[in-house]
Structures are given as C-alpha cells and as structure tokens.
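All protein chains but one are shown in place.
Order as written gives the chain letters A, B and C; numbering starts at 1 within each chain.
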Amino acid sequence: MAAAVMTVEALEKLLADEFPQAFHAGSGLTIEELWQGGCRVRQGYRDNFIRPGGTISGPTMMTLADFTFYVALLGAIGPQPLAVTTSLNINFLRKPEQRDLIAGARILKLGQRLAVMEVEIFSDGVEEPVAHVTSTYSIPPRQR
Amino acid sequence: MAAAVMTVEALEKLLADEFPQAFHAGSGLTIEELWQGGCRVRQGYRDNFIRPGGTISGPTMMTLADFTFYVALLGAIGPQPLAVTTSLNINFLRKPEQRDLIAGARILKLGQRLAVMEVEIFSDGVEEPVAHVTSTYSIPPRQR
Amino acid sequence: MAAAVMTVEALEKLLADEFPQAFHAGSGLTIEELWQGGCRVRQGYRDNFIRPGGTISGPTMMTLADFTFYVALLGAIGPQPLAVTTSLNINFLRKPEQRDLIAGARILKLGQRLAVMEVEIFSDGVEEPVAHVTSTYSIPPRQR
Partner (left out) sequence: MAAAVMTVEALEKLLADEFPQAFHAGSGLTIEELWQGGCRVRQGYRDNFIRPGGTISGPTMMTLADFTFYVALLGAIGPQPLAVTTSLNINFLRKPEQRDLIAGARILKLGQRLAVMEVEIFSDGVEEPVAHVTSTYSIPPRQR
C-alpha cells in the first residue's frame, strides 16, 4: 500500500484543530492505520452509544463512518478541511456487540471534484460486518 | 390529518424511558407535531454541532433524521421499541444556518414487516431544505 | 409554477436526437408536463416489463426514474446533454399494477455543479406510490 499524503500525526493535529467537537481527547476515536486510498479507525466503546435491546445506535455508526471517510479523504488529498459530504447511504447488517467498533474505509473513486468511498464497520474481534456505508464528497477547487 | 396511535405525551414518556441517551432534558429535541403518517421535530441549536466553515455537522442531521423517523413510526404503530433501522440514505443539499433544525417526516409505506419514510430537514425560518433523507425500518412480529 | 427553460417540444426533439436508444417512437414515454423545478412523465405499459408474480420489474422503474430526472434537469438548465447521473437511490414500496406508470420529479437542489432530485412513481390511477427515488447529477462547467 502506498503511503498517504499526510501522516497519522499530521492528520490528528489537523482534526484536533479543525474538528474539536468531533475529535478530542474524550472522543474515543483512534486512527489505527492510514494509507493512500483507505484507513482504519477505532471507536472506543461508551455506554451512551446503547439503544433499546442492548445494541449500539445507528447514529453512532453513521458518525463513525463520516469521520472515517474524512480521514481517508484528507489522507489522500492533503489538508483541505472544506471538503463536504454530499450523500451517505448506510445498510445496517447485524446488531453490534457492546465493544469497540472498527471502521475500514476504501476510496472507490478520487476525482478532481468528487470522491466516492465505502466503509465496512465491525464489532472488534467479530468477523461479520455490522454495517456497510457508501458516501460521496465534494472537493472544493484548490486554492492557490 | 388523522390522529396518531400515540399522543405526543405518551411518546415522549416512552422515549425518555427507553432512549434516555438520545432523548433527555438536555437533548434539545422537541416533538412539535405528530399525526398518523408523519411528524415534525425540532432540534435546538447547540455550539457543538458546528464543523469547519461554520456549518452544522452531517452526523447532527443524520441523528435528527433517525430520531424523527422513529417518532413517526412509533406514532403510527404504537409502542414497539424494538423496531430497527435497516438502511438510511441522506443527501446534503445546502449549508445549514447556525440556528434550530426542523425535521418533517412522512411515511411512504407502512407494511407488516417494513416501513419506508422520508424526512426533509430545514434551518428554522429558511424555505429551502438543507437535507433530504429516506430510511427503511424492520418491524418485529407482534408479541402477544 | 414558473415555465421551464425549454418547452416540451424542444426537449422532446433534443431527446430524440441525442438519446434515440431511450426516447423513440416505440419507447412509450411521454412528457406530460414540464415546469421550472419538476416534470411529470408517463411510461406506457408493455408486456416485457413483467416479472414473476405479475409485477413490473425494478429496472423498468429505475429506467423511468433516470429518464424523468433528466427531463426535469434539462428543463431547468437548458440543453446540456452531458450532465451525468452520479448516484441513484430507489426504495420499492408496493407492487405496481399492470398499467401505465406515472413519474413525478421535483428538483431539491440546483447548484452550479450538482443537482439533487426526487421522483415518486405511481401506477396510473392508484393513489399510493410504488417507488420513491432520489438521484444526484453532476453538471459540467458551461461551455462558451
């Protein structure tokens, strides 16, 4: 796998500066791996993710997917914090366990104006995915 | 518009009991109207919704949509807290203002096993929608 | 409703010239109404639309939705045959009858680079929709 345009450290610093509401010491988010075309992010388990029936909430998984896409995209195109999600489609596949979630992103297309990605989300240590997500991003024209 | 199966008050009590992580005194969520086939929910503005560029985050809108669908569905079928989202598709249309969000839900299909709904989300007082969402729910067989 | 940028006649001529595979004398497609921001298209019933169980096939409805979006978009922005679909999401709601399909399109957002639309498809004369579709289009930079 080719190296990403940004290192994990540089990207974490950018996220902490630009997205302090989403990425902060207590968020439980860790960028485990980053390469050109994808990444793997861990969301530490927290009790307030739980919904009736003991399952982790859909919004928890959508929020994780959105963050993971953003990491994969900035890793591929460099620091452009104004890239915006234009659409997201999620299929919930299985009830997640009460443990960490692992999200693996793959860039399907990286164009000049549009990026398309997919994420699979897993319960840590479980083989079958709990959710599958695709998303499109609009990339602003490069500022010079 | 026909009356929903549950009153707003009964539904709010159910949500506070069953979804305390999502619906609580500080959540900023209000069920403004509920009828058989739809509802309108307000999400009060909070500073931690903000993302780079001064816009409200995508996960904030997805979380609101998910909650709004759930309100419309329980209003139509009564207290069945184990109904689960099976898919959600969102198109982000415009940058939301830094003010309350209003979500209007409409049930497109209410079958024995599956419900399909759409939500349009608006910035309070602005005519053009900021997001359009469709979602499907799996309805568990009725317990007797 | 404001008038579209193109008349139905001008648009039909453009479609017959540029999309002869999709829009021709035997296609059964009629643009019933066109306005700035939407349109209504009829697909005449044909026996080869049928699938097991006597229902009209999903691809028939997806093809109709794609055509209807294209009509609404060109009606709003004028003759730009290179606008391309970037995504389409369809929910199948009910079994269509063995009769004409009516598709009603509404433009949710018309930006410089991206358009988002929704279509509801009905069996002719039946009140409840058979499918709900959203789609995004990429609009090429204007040639001068």
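Note that a residue touches a chain if its C-beta (ideal position, glycine included) is under 8 Å from a C-beta of that chain, and two chains touch if they have at least 3 such contacts.
Predicted model only: the values in this text are computed from it and were never measured.
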{"item": "Residue of A:Q43, A:T63, A:T85 or A:T134 touching the missing chain in the full complex", "value": "A:T134"}
{"item": "Among A:S27, A:T55, A:T68 or A:N89, the residue in touch with the chain that has been omitted", "value": "A:N89"}
{"item": "Absent-chain interface as seen on chain A, which is shown", "value": "89, 91, 93-94, 108-109, 116, 118, 128-129, 132, 134, 136"}
{"item": "Where the missing chain touches chain C, by residue", "value": "18-19, 21-22, 48-53, 55, 57-59, 62-63, 66, 81-82, 84-92"}
{"item": "Residues of chain B (touch criterion as defined above) contacting the omitted chain", "value": "86-87, 89, 113-114, 136, 138"}
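One rule holds for everything that comes next: only the chains that are shown with their structure count from here on.
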{"item": "Approximate Å spacing (C-alpha centroids) for the pair chain B, chain C", "value": "29"}
{"item": "Chain A and chain B, separation of their C-alpha mean positions in angstrom", "value": "23"}
{"item": "Whole-Å gap between the CA centroids of chain A and chain C", "value": "34"}
{"item": "Interface hub residues of chain C, defined as touching at least two other chains", "value": "89, 136"}
